[in-house]
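Step one of this worksheet: look at the structure below.
All protein chains but one are shown at their positions in the complex.
When the chains are written out, they are named A and B in that same order, and each has its own residue count from 1.
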Amino acid sequence: MSFFNKIFVGSLLLMLGFSTVSLADESAKLVVEGQPMITRVKAPSHMENVDEIRSGWTFRIKETQSLQMDDFENPGMIFVDKGLDLWNKVEGSKNKACASCHDDASEFKGLRTVMPRWNESANALWSLEDHVNNCRTEQMGAEPLKWGAAPMDSLIAVISLQSRGMPMNVKINGAVAPLWEIGKELFYTRVGQLDMACSNCHEDNYGIMIRADHLSQGQINGFPAYRLKNAKLNSIHARFKGCMKNIRATPYEVGGDEFRALELYVASRGNGLSSEAPSVRN
Amino acid sequence: MKIDRRGLLAVGGSLACTTLIPFKAIASETDEAIAKFTGGANIGTGGITLTTPEIAENGNTVPISVESGKASSILLLALGNPNPNVATINFGPLSGSRMTSTRIRLRKTQEVVAIAKLEDGSFTKDVKTVKVTIGGCGG
Partner (left out) sequence: MAKGVKPRIKVPKQASAGDMITIKTLISHKMETGLRKDSDGNKIPRSIINRFTCDFNGENVVDVGLDPAISVNPYFQFNAIVPESGEFNFTWYDDDGSVYEKAKKITVT
């Protein structure tokens, strides 16, 4: 972190009268519907500058935290309901729904925790969205869903929910290794008018307040995440886009190569944390 | 030490922001809403508890709850919103403890007011200030 950035963040803190003491209950334990979640764990060995990784949940105030502990309180579950409706909706030239082949979404238990991953037949790095759209175009003869739009995010939430509580376990070697390196490079590269990298907030400064924001580690183990800010599910790439806009950078394309590589790298920084989707964040 | 023009602008900009958080109640509309509910009766204190976060992480969804043991109805107001009315809760014969939790929108830092009409016809209120601030990157 440059000295300038320290001055900048420090000045914001002073002017708004915030201290580094947050209102988050950082020692709270996340138990969702009776199931304990891993929200703090030793960082994966590839992370050189962080000892402990923490779910974004641990950075939120207790009112926001409690919204995720009960599925009725969690507004993200509304979108799971909508996703299930879509799961059962027959579409496309082959008159099929997701449910025609996948009777129960629970057969995808564990899938969220290993995504994104290399897909041999496509010879490409696949995110969950690719699985959904591949099924739609190839099996259903239906139009692909837009990446980051509500129908896609709702379906992803249904699939991700099946892995809730399981630790993230994204593979970073083998075919994906070069892409993982690109993702890492992107994470540490300063961009935009504010000239900031992901790492400036989410590695150098997590835990402090910038104005009203309690900076997290930028983990994506809870995505898609319901945000109080926009009252809907937010996809991983949409969140990346939002961050880039905030630092006055031109965002990369949602579903594009840069965000795919970044998703792989950021997901791997969360290896060991429970998949929490759909989580609740501010 | 390196402070460039951009840095100074950014710092100055955030200073300006701090002065742009006004604290103004919409007096007439608030008075009107209260008068409609109380019919101009005096409002006491005690016997009602309004629970709010001290700082809302986002003004879009602020969880609040209110409880007043002998209330027949409760008026909720947010004095810094474009319109102060939030909700009116009327408790029927089968309601249990006279409480409710809900989620409300607050445009900015402001006072949230709960006024209960008690079964004996008297009124009591509780007031809480909720700080609403925008995120570090304006997000």
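Observations
Methods note: a contact is a pair of C-beta atoms (placed from the backbone, for glycine too) under 8 Å apart; a residue touches a chain by one contact, two chains touch by 3 or more.
Fair warning: this is a prediction, and the values are worked out from it, not measured in the lab.
Of the chains displayed, those contacted by the omitted chain across the entire assembly are A, B.
Considering A:75, A:251 or A:270, the position touching the chain not shown turns out to be A:75 (whole complex).
When the whole complex is considered, the residue among B:88, B:109 or B:129 that touches the unshown chain is B:88. Where chain A meets the chain that is not shown, the touching residues are 72-73, 75, 78, 81-82, 231.
One chain of the complex is left out; on chain B, the residues touching it are 60-62, 65, 78, 81-83, 85-97, 99-106.
Note that only the chains that are shown with their structure count from here on.
For the pair chain A and chain B, the distance between mean C-alpha positions equals 32 Å. On the chain B side of its complex with chain A, the touching residues are 1-4, 6-7, 10-11, 14-15, 18, 53-58, 60-63, 133-139. Listed in rising order, the residues of chain A touching chain B in the complex are 2-4, 7-8, 11-12, 15-16, 23, 60-61, 63-64, 66-67, 75, 193-194, 209-213, 215, 227-231, 242-243, 245-247, 282.
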